[in-house]
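Only a single protein chain was left out; the remaining protein chains are all shown in position.
Right after this comes chain A.
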Amino acid sequence: MTDLTTLAGRVPATAPAPAPSPDSADETHRPYKFLPASFAQRRLWFLDQLDSGNSAYNLVAALRLRGALDLAALRWALNRVVDRHEALRTVFRADAAGEPQQCVAPSLTIPLPVTDLAAEPEAGRAERARALIETETEHVFDLSRGPLIKTLAVRLGERDHALAVICHHTVCDGWSMARLFEELSELYAARTAGREPSLAPLPLQFGDHAARQHRELAGPEAEKALEYWRTRLADAPSLLELPTTYPRPAVQGFDGAVHTMTLDQETWQAVRATARQHKATPFMVLLSVFALQLSRLSGAEDLVVGSPSAGRSRTELAPLIGMFVNTLPLRVDVTGDPSFDEVLRRVRRGALDAFPRQDVPLERIVTELGPERERSHDPLFQAMFAVQQPLTTPDLVGVDAEVFPVSPRTTFTDLWLEIRPHDDGADCFFRYRTELFDAATVARLARQYRHILRTALDAPSTPLSRFSLADQEEADLLLGRWSRGPAAYPWDGPVHEAIDRQARRTPEATAVAFEGDRLTYEQLAGRAGQLARHLVEGGGAGTDAPVAVCLPRGPGLVTSALAVLAAGSAYLPLSPEDPPARLVQMLRAVGATHLLTTGDLAPLLAEAQVPVTAVDAFPWSDGPRDATPLAAGAVGPGDLAYVIHTSGSTGAPKAVGVPHRGLAARVRSIQATHGLDGSDRVLHKTPCTFDVSVTELLWPLTTGAALVVATPGGHRDPAYLVELIERERVTTAHFVPPLLAAFLEELSLEEPGLAEPGPEEPGFDRYRCASLRRVLCSGQELPRTTLDRALGRLPARLYNAYGPTEASVEVTEWECPATAATGTERADDVRVPIGRPVAGAETYVLDGELRPVPVGVPGELYLGGVVLARGYLGRPDLTADRFVPHPYADAPGARLYRTGDLVCWRADGSLDFLGRNDHQVKVRGVRVEPGEIENVLRDHPGVREAVVIAAAPEGGSAGMELVAYVVRQRRGPETGLGVGGDASVAGDSPGAEDDEAFVSALRSELRDRLPGYMVPAHLVTLPALPLNASGKVDRAALPAPATSPAADHAPGQAGPCDDIERTLAALWSQVLGRQQTDIDEDFFAVGGDSLKSIQLVHRAREAGFSLRVGDVFHHPTVSELADHVRKSIPDRSGVADPQGAR
């Protein structure tokens, strides 16, 4: 057991809790000295008020002391240091106006508790001591009571101790720690030698400095310096958007960790040499590299990095202990693709300009620029950089002292690179917020930093854009193992020949089932052969000649598709639901040589002047087949297999031609994944104009499986699909994610009273659609919530896949592990991977300069391999623009297709889909991924589907607003399946009339989970999302939002409606110094800042409301804050809202 001894005898009583008035006294009956708090102290005090109980601003310094240590002398010496420095006896209290004051205690005795580990096994002692000190460093100081310094000793052996000094940052800084140890040396030496210590009296105390700071900052010099910062930081980006491992939470925490990396002596010497050549300092060189890295990672060419300056430019401040350090927001401009040399010049200039203005406190700059309103991230900067000098160790007589490294598990910034040079090079400490980054990510960032540094030192004239973020090892991994799927299957003929072979193996098996009709394999192949011969004999077929098939879904469509391929032509599916004029245009543009359609449709398309065959009137002969092969002639791998239109951004549909090579490869790779056989029944329901329908239709027929064909239009009807799947015992089905969500909801609605079996229990027959073995998803991002619901409600294996029309159907695929539903993974891993490249496919994640981007960093997806389409038929310009030279190919002359899709590598080598390049939006200057917001919306049990877009607000003011469209979950029966928190849905009041309450609850949920800039300005409920023909969300068809809630009231008319609102509105007006406050005005938009928020809370508390500072950030309008007050004290008498909760 640990023996904890308090040498000091007793812990001194702390000051009484109530805020002291000038005549109150502590236990020594001597009054506190009251002084204004310095600006830095105000800032730290505010942060402490905002997040009471955090230890992120604790400083620690620890020493290992080997030798005969006189603990009593050490304790005496420590207390003399406290005697000398008022800062160490200071606490903070708010005055009547809510302003923090320094309160200096006349005296203070601090204990030096000793933890004795000498009895423990020797091997683990140092680690135990380290852990002990780190835990003590997480001690939460009470700023109003103190003491704000804490010391402890650990006894590791007879002549071996560790000493730790822990201070709150309000009273100490890094330099102060060195001063403290210096004084400690002299005091200890004097005490042990029995002589008087010789320490020069302090020229002033910290409080004198703070008072002078207040005077000086009111003067003209300070105003000029402040003007410099105002200009320097004008329009600076508010958030550095690093590719984080985890999404940014609504309210940032302080949990941190450190990754340490070493720079060798050679690198360090090169840093110094480069610095000398440029008349710069190692700090400037190393900061330039950091800025370059941050810029490349975030895509920002303008960034701000915080950097501490000592804040002791006056020599008289040198011997003081106190919070002098000031963090300077250094802005770095890397626009125009500068060379590293040039970046260094800019950084040097910026640092030299900033240095003479280093005394302007960060708190003043933050207040001046007024950006503090988000609790998700710090104002001005979120990354910090410093080059620190090594801590000077005290020279304790008879004791060998060295630094004892400890690393608190906290951080107060997102990413902080601190570099400490030493005799053998330098150590780089990457301190990071663990709620944003994981250890592996930061380890990669550190390697990346070293790689960029070396490139910069070797070739300083390299333009920024030419720096590779990935070192050779990572680039090899990304470009080699990860980007390339397994080798493509060797060409063994086109897919219709494989179907022909299957038809000869299983002629009697069912190939097509449609509304009670059946076609056997023999019948299908026979009919397709007849139609193919008809096409060839009619002269309309041949290599690369597109033959259009415009038929409703049914056996005729299946037969026709096969016939076109067998005729050696390219299958061109057209939707009979499209307007005839559009169909005519497409037929003409692509030069269709023949049209297979119905007798009814043929006249509507006559204008295209394409030879027509009415398939519904074709004289099939279903007699036994002869030995004639299905195919009319040899088809080569480069011949076009199909032509499918994809909508272009300019409106005109583009015809993509895909060769047989790719289609055959995909049919084989998808079969390798799923292994269909004669027992399988595959649902064919995908509209024929969506390329997934091509494999959906042909692949099963190469395996002996049966195609279960959904009725035309049936693919939009979840109830019909449930019924069809059960009636036809379908084993395999493809869904686009919105349809899957609707389908799953249908399942949960239909079966009241059915308890859900756990996935591990036998008895999958208790599920609806129990015949389903596999469900395939692609076409759009698969939301995690849809995946979880699917795994909970279906006995099937679930696959997510990705592929643009410009490739042969899917190019990546991923089996979603069943464990995803158990919630064992991080709940905020909201994305479902799209997987890895399939056989024959190559997937590269590249930046704007076509370089591989590292793991976790968003990049554009480029595709290569045999899966590529030939191009856009009749559009050589578009083809040349999108199909570009392949810089990483094995074979010369190969092409890459640039998809316009943003993806990133996961650490396991699979890909995450992040959205369309052109869906990325900027709101309040911050890049926002709508998909991230959609995921949070869908997580809400009352939400079935959600889409978020950015739209220009009505009235045409600058900037974009986020609009969220949600489809509410239909309420199931009371006894419905309990998946996805349906219980809480039942708790919501049902019906459409409560949309307003629902939206309000949803908005509150979003505020809890998302950074403020990601909370949509508008939330619109829709009965259903508009879908296009392929079942994907049609963003263009979303209605414009009604006027914003804030605009419901004309200015000045949004008066308070009850006593709570009246009181709060009055307090706002007082604090903000204005006549009147509307209840929907945002505190921070009308002049509120951090200190005013404290004053507001201070006054609100006096008025009897129980509020915390954070509440103002979370509920920034009178009406929302009033709501919050009502919820926290529902039974508050006297001021109860007569209308009840709003």
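Note that in this section contacts are C-beta pairs under 8 Å (C-beta built on N, C-alpha and C of every residue); 3 or more make two chains touch, one makes a residue touch a chain; residues count from 1.
One rule holds for everything that comes next: contacts and distances are computed from a predicted model.
Missing chain, UniProt protein name, picked from "Antibiotic synthesis protein MbtH", "Aromatic-ring-hydroxylating dioxygenase subunit beta", "Fumarate reductase subunit C" or "Dipeptide transport system permease protein": "Antibiotic synthesis protein MbtH". The residue touching the chain not shown here, chosen from A:183, A:378, A:500 or A:639, is A:639. Touching the chain that is not shown, out of A:657, A:803, A:1056 or A:1116: A:657 (per the contact rule at the top).
Across A:331, A:431, A:768 or A:870, the single residue that touches the chain missing here is A:870. The chain omitted from view is touched by exactly one of A:209, A:496 or A:895, namely A:895. Touching residues on chain A toward the chain that is not drawn are 544, 636, 638-639, 657, 848-850, 870-871, 873-874, 876-877, 879-881, 883-887, 889, 891-895, 898.
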